[in-house]
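Apart from one protein chain that is not included, each protein chain of the complex appears where it belongs.
Here the chain labels run A and B in written order, and each chain numbers its own residues starting at 1.
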Amino acid sequence: MMASLTHATTTVAQTVSLFDGFDGFVLPVILKLVFVLAAFFVLPLVGGYLEHKVMGRMQHRRGPVEAGPFGSLQLVADGIKFIQKEDLIPSAADRWVFAIAPGVALVPAMLVFLVIPFGPGVFALDFELGLFYALAAISVSVLGVLMGGWASANKFSLIGGLRAGAQLVAYELPLIIAAITVAVQAGTLSLVGIVESQATFQLFGTGINVWFVFPQIVGFAIFFVAAMAELSRPPFDMPIGDSELVFGYMTEYTGIKYAMYMLTEYAGMISMSALMVVLYLGGWQLLPGVPLPGCEAGGGLFDCSPTGIALGVAITIAKIMALVFLMVWARVAYPRLREDQLQRVCWLVLVPLSLANLAVVTIAKVVF
Amino acid sequence: MAATSPPGTGLLKGLGVTVKHLFRRPSTLMYPYERDDLAPRTRGVIALMDENCTVCMLCARECPDWCIYIESHKETVPPAKEGGRARTRNVLDRFAIDFSLCMYCGICVEVCPFDALWWSPEFEYSEYNMEGLLHEMEKLREWADTVPAPPPLDDGAQPPAEVADAIEKAEKERELAEAKAAEQAQAEEQGADAGGGAPAAAKAAEPKVEAGQIDQETYDQLIAEGKSERMARSKAKAAYVKKEKARLKAEADAAGGDEAAEQAAAPKPAEVHVEAGQIDQETYDQLIAEGKTERMARAKAKAAYVKKEKARLRAEAEGQAEGGDAAASADAAASDDSEQASDGGAQAAADAPAQEARKLGDVQVEGAGEIDQEVYDQLIAEGKNERIARSKAKAAWVKKRKQEQLDQEGDA
Partner (left out) sequence: MSDLDTKERIQPATAPGEGIAVQFVGDADFPTQDMSVSIGPAHPATHGVFRIVLELDGERVKQATPVVGYMHRGFEKLAEHRDFRQIMALVNRHDWLSGFSNELGVALAVEQMMEMEVPDRAQWIRMLMAEWNRILNHLMFVGSYALELGAITPMFYAFRERDDIQHLLESATGGRLHFTYNQPGGLKIDLPKGFLKESVQVSQTVRTRLPDYFDLVLGNEIFQGRTKGVGPLPPDVALSVGATGPTLQATGVAEDSRVTEPYLKYGEIDVEVPVGENGDSFDRFYCLLHRIRTSLDIIDQIHDHMPAGPVNTKLPKMVKAPEGATYVRTENPLGQLGYWLESDGGRTPWRLKMRTPSFSNVQTMPYLMEGALLPDAISILGSVFFVVGDIDR
């Protein structure tokens, strides 16, 4: 057992990005930027389309059908519409804060995409503190929400912003503890390292190759719930709570700024799902312990053929979309919790549970 | 939290219900491409059949939000026959409904006594500004072509008043005819030598024609004239019934033979004129007692008066001429009536001698779509509106052609 763990740690050295294969300094940087931006703008649209369609069908209707084939360009059309709309700023608003708040929310959501590995070697950056960086960047987004809520000079917005702040502070804790548990198990904070360590990870005491989701099913559930709360996705959407707070911190926003908030939400869904895929679902691996077709044992960049890399990316995105589907499903099926119930769920259930999980995993790791 | 089931069942059930629908056919309609079948009673838009409108203003008065605008003028119609009285009537100039005010209660449709207003299920007439929702007569007339037939009533329902009345009337007529037949049989037995019985009996039986088929010729012609499909069909049906009746009668006449024709010609009295306007008090009282409305009773009583008076005058004339039996003359009067009815709108025929009127009715004229330019110009000059002038001129043309044909036959 120790052997497999040591092996996991050794693979960390193998993390080289696909884009570093190009000569020079400028070209790889440009390629990486293009990659991050493309992922940031395309994947949320795919996720959004999935949400539209799945939600529509679950509600016994069709969802978008007109814009593009099967309505697939609906979100693009929406974006164009938002750009055309008048950009209103309430007269009582704190103009500067109001104006930059959506940007403050958006940029960190974009920065997360820097470290997310989408396939063998398909990532912009991999460094030892990848997981730490991702979680830190995600939590900065809420600052934009708070700023927007405060600057709108609207009671509903303020309550929405404060709820978002309280929610984030509360749910950051179980989220981070759950993530730490995975890091403990993998022995690294590097996201690529965590994926690669799952390739050879075996369940304690048996010879069965598994992903981290099996030993850490509790951690996965905690992470999933906390991620939805952090993104204020229904049933945890009290900061928006349209029947109570009109539209929460977004009440006063129109046009492109509103679109930026929405993009933040969808990008958040993608990055959180991607993190879950990396942490628990084996990243780009098709089956636990089985190398990808076109790849050799380790599954790093140098072990894979171009088809293997493409397959890896496809598998990652498929897994991300499956998690997005689960989030949409929860949104369709459930009503909203109350703010204090949300806090109770966090402090009385998730935090103790995640701490217990951490303890159990740590002990197991030391024992075996 | 759930008392009876383990925690989480509710949450799982919710997921189950939603995922169940994920794999079902969406229940929505792709609206502009697919359309729902709207019920015939749907209150979509109010359609106007302006030819039925008599500008009685009931709809405009009853409308709760006064969204119906009617303008009209009075005009004098020259007397229908020599020495008659000139009449005035209302001519509709404008009929507009402001659908931005209309609350679709249907009171106007309900109160219209002449079936000029109808509900149509058409609903796609939204506009970008409110002014656009004020629709004039022409537009309302177009919608009239979309009015569906009323749905048949439920099995447990009582038939509507008109149908009930018609059934009752038919029943009465049948009884009357039976009684008459019995009488006739008696009369025949008694006075076979008098010689008046047989043809009268033949006449009395008005040929029965099964309605429902359409006269293809008329239909095609009307369609060619640009009439709506629905209207053409109904007119063609009427035409069919009329033609068929004429044909059957002609056959019956032919079967009756020369003898019958002779007999029929001989006792035929001169057409009698009766001044309308008085009412038959007896009929009136009876109808009122039956619970008919005052207006209807008066109208029916008037008709009864005219009929009675005619029969009386004719009987007198006959008595003067030959002293033939009363039964025959009554039958003749009855047959006159029925013939006039079968002539439909050709009121002018009433003025002509009975024999000729019958013949006019029998003559077929092709191409009823042309108009008599002379009559048309004259009517226009008199200030009639274009539509009325055209229809009258058409009638005049048909009549002329018929007359010509008759004359030719006579020459031959």
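In this section, contacts are C-beta pairs under 8 Å (C-beta built on N, C-alpha and C of every residue); 3 or more make two chains touch, one makes a residue touch a chain.
The model shown is predicted, which means the values in this text are computed figures rather than measured ones.
**Student:** Would you mind spotting which of B:Leu153, B:Ala166, B:Ala181 or B:Ala224 touches the chain that isn't drawn?
**Tutor:** Reading the full complex, the residue touching the unseen chain is B:Leu153.
**Student:** Which subunit A residues would touch the chain omitted from the figure, given the whole complex?
**Tutor:** 55, 58-61, 155-156, 159, 234-235, 237-238, 241-244, 246, 331-341, 343-344
**Student:** Across the whole complex, list the residues on subunit B that are touched by the chain not included here.
**Tutor:** Against the missing chain, subunit B presents residues 1-2, 5, 7-11, 13-14, 16-18, 21, 27, 36, 38-43, 62, 64, 103-107, 110, 119, 151-158, 291, 293.
As a convention for this text, only the chains that are shown with their structure count from here on.
**Student:** Find the geometric centre of each of subunit A and subunit B from their Cα atoms only, then give the gap between the two centres in Å, rounded to an integer.
**Tutor:** Each chain's C-alpha centroid was found; their separation is 75 Å.
**Student:** Taking the complex as given, what residues does subunit B use to touch subunit A?
**Tutor:** Within the complex, subunit B contacts subunit A at residues 11, 14-15, 17-19, 21-22, 24, 26-28, 30.
**Student:** In their complex, what parts of subunit A are in touch with subunit B?
**Tutor:** 54, 56-62, 65, 329-330, 332-334
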